[in-house]
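Shown next, in structure tokens, is the structure this report addresses.
Note that one protein chain is taken out, while the other chains of the complex remain in position.
Let's look at chain A:
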Amino acid sequence: MTEASNPKKLTLYVAGQTPKSLAAIANLKTITEEHMPGQYEIEVVDLRQNPKLAKEHSIVAIPTLVRELPVPIRKIIGDLSDIEKVLVNLKVQGE
């Protein structure tokens, strides 16, 4: 009921404009707009600009999408082209 008023944060880690990074940004935009409008606030972190930010979520592979809340933290690695997989991972049971 309060989802719309308290958007949860998704962080997408990319590496400049590599093909997978570009695809991940576009796919995430499509998924959130079409399947969960208003539920998530998206932050895109370019690790090429600031590699140290990888530390916060222990990012190894790029691109990676991180959902911090609600716990447990979830990571989805890849360009997010498998929409079903992304949706399953974002919609944790009980929510």
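The rule is short, and it goes like this: a contact is a pair of C-beta atoms (placed from the backbone, for glycine too) under 8 Å apart; a residue touches a chain by one contact, two chains touch by 3 or more; residues count from 1.
What we mean here is this: contacts and distances are computed from a predicted model.
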item	value
Among "ABC transporter", "Blue-light-activated histidine kinase", "Electron transfer flavoprotein alpha subunit apoprotein" or "Phosphate transport system permease protein", UniProt-listed name of the chain not shown	"Blue-light-activated histidine kinase"
Hidden partner interface residues of chain A, rising order	15-23, 25-26, 47-48, 51-52, 54-55, 59-64, 72, 75, 77-79, 81
